[in-house]
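Before any comments, here is the structure.
The complex appears here without one of its protein chains, the remainder shown in place.
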Amino acid sequence: MSQGLAGRLTDDGHALDVRIYFEDTDFSGVVYHARYLNFLERGRSDFLRLKGIGHRELLAGRYGAPLIFAVRHMDIDFLRPARIDDVVTVTTRTALLGGARIILDQRIACGDAVLVKATVKVAVLSPEGKPMRLPKDMHAQLQPTASA
Amino acid sequence: MSQGLAGRLTDDGHALDVRIYFEDTDFSGVVYHARYLNFLERGRSDFLRLKGIGHRELLAGRYGAPLIFAVRHMDIDFLRPARIDDVVTVTTRTALLGGARIILDQRIACGDAVLVKATVKVAVLSPEGKPMRLPKDMHAQLQPTASA
Amino acid sequence: MSQGLAGRLTDDGHALDVRIYFEDTDFSGVVYHARYLNFLERGRSDFLRLKGIGHRELLAGRYGAPLIFAVRHMDIDFLRPARIDDVVTVTTRTALLGGARIILDQRIACGDAVLVKATVKVAVLSPEGKPMRLPKDMHAQLQPTASA
Partner (left out) sequence: MSQGLAGRLTDDGHALDVRIYFEDTDFSGVVYHARYLNFLERGRSDFLRLKGIGHRELLAGRYGAPLIFAVRHMDIDFLRPARIDDVVTVTTRTALLGGARIILDQRIACGDAVLVKATVKVAVLSPEGKPMRLPKDMHAQLQPTASA
């Protein structure tokens, strides 16, 4: 029954539905701003997952040297708040694919309303924090709009 | 596509699949112990949701006076750890249904392995924290093993 | 004994020491990126606190109409990771003070090493989310480098 838990691949990337629970809200009555970064990370993780790339395998060296992805820079607009019981959709698409970094465009929407827009720069690192090159297989998998 | 996001009602309660993400783990390599309480709360919330009871409606007074549920006591065994990328299943069933409180039995399992067992006592409160009686409709909905 | 818990006012703003605990780390061995936003928020809250402005009082309308602060935009560089047991220092200073918004420069450092740099735009809102003007008293309190 875990089918669909990782969201779905779309024409230009990935979409993931996320439920807002008690834990996500704060006393102002809406979602605590930092929680949106958790939702964005779930979107990125499940995008990679559906492309066949798991964090545990990455760190265990299944793609050559052990690798982790680390967020290096984020530019983020908090436009409208989500509320308890809402279901929001996190969309992720590759904007730019370099040798050692990836830039992703991500959004969180509730129905037609865009709640959050973010540009996220992710680096590929060794577990010790040294910049690494993105393995070729992965490079091919994460090409922006492969279909276009 | 949010179908199934709230889990499923079972013969004696509710089951919810939860993915383990980066945010859930700590530097020991496994899930941070307090995070299991978040998963348990998601299970309870979605059990109520599929019974037609939403937190926003509760607090807005759709069931008479405005109500919240508050955890009063928890007895919890942490038996085995979950790891990143795992999908665990949170099960929830009513153990005892009183006038102003509910006792729930909850488990978190990964495949056949039980990771966490918890007995959770929940009280029905006004937003100011005064004990309230469980509305009759809700009482009927949450009966243990109604089918037995 | 809670003396110092809210950090200290500095020549151009505020500084707060924050300990890194288990809850802040993830399985990559370092601090989970979204946690830095929590630390930044603690810095902003304690900056306001030492200026005499509490969140509960704000929302209760002690400054006229009930107000909340909401983060609208954040530009954030994650330069180096913090690790368990580290003590990091969050510094906050007003960069620009408008009628209904504040731009803050914030940093997180560990010793001489800057770990995180952020520019944070905060809006003043009613509890319903309507933009509000910053009360005059508060405006005076939050002036950038009042001493210069």
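The letters A, B and C name the chains in turn, as written, and every chain counts its residues from 1.
Basically, a residue touches a chain if its C-beta (ideal position, glycine included) is under 8 Å from a C-beta of that chain, and two chains touch if they have at least 3 such contacts.
Just so it is clear, the model here is predicted, and its values are computed rather than measured.
When the missing chain is restored to the complex, the residue among A:Thr25, A:Ser45 or A:Thr89 that touches it is A:Thr25.
Across A:Ile84, A:Leu104 or A:Ala118, the single residue that touches the chain missing here is A:Ile84. Within the full complex, the residue among B:Ile68, B:Ala95 or B:Cys110 touching the omitted chain is B:Ile68. Contact between chain A and the absent chain runs through residues 22-23, 25-30, 32, 34, 83-84.
Where chain C meets the missing chain, the touching residues are 1-6, 8, 15, 17, 19, 21-23, 38, 41-42, 45-46, 49, 54-56, 83-85, 87.
Take chain B: the residues that touch the chain left off the picture are 27-29, 33-35, 37-38, 41, 55, 59, 68, 70-78, 80-81, 127, 129.
In this section, only the chains that are shown with their structure count from here on.
We define each chain's centre as the mean of its Cα atoms; on that basis chain B and chain C are separated by 33 Å.
The mean-CA centres of chain A and chain C are about 26 angstrom from one another, to the nearest whole unit. Multi-chain contact residues of chain C, defined as those touching 2 or more other chains: 27-29, 34.
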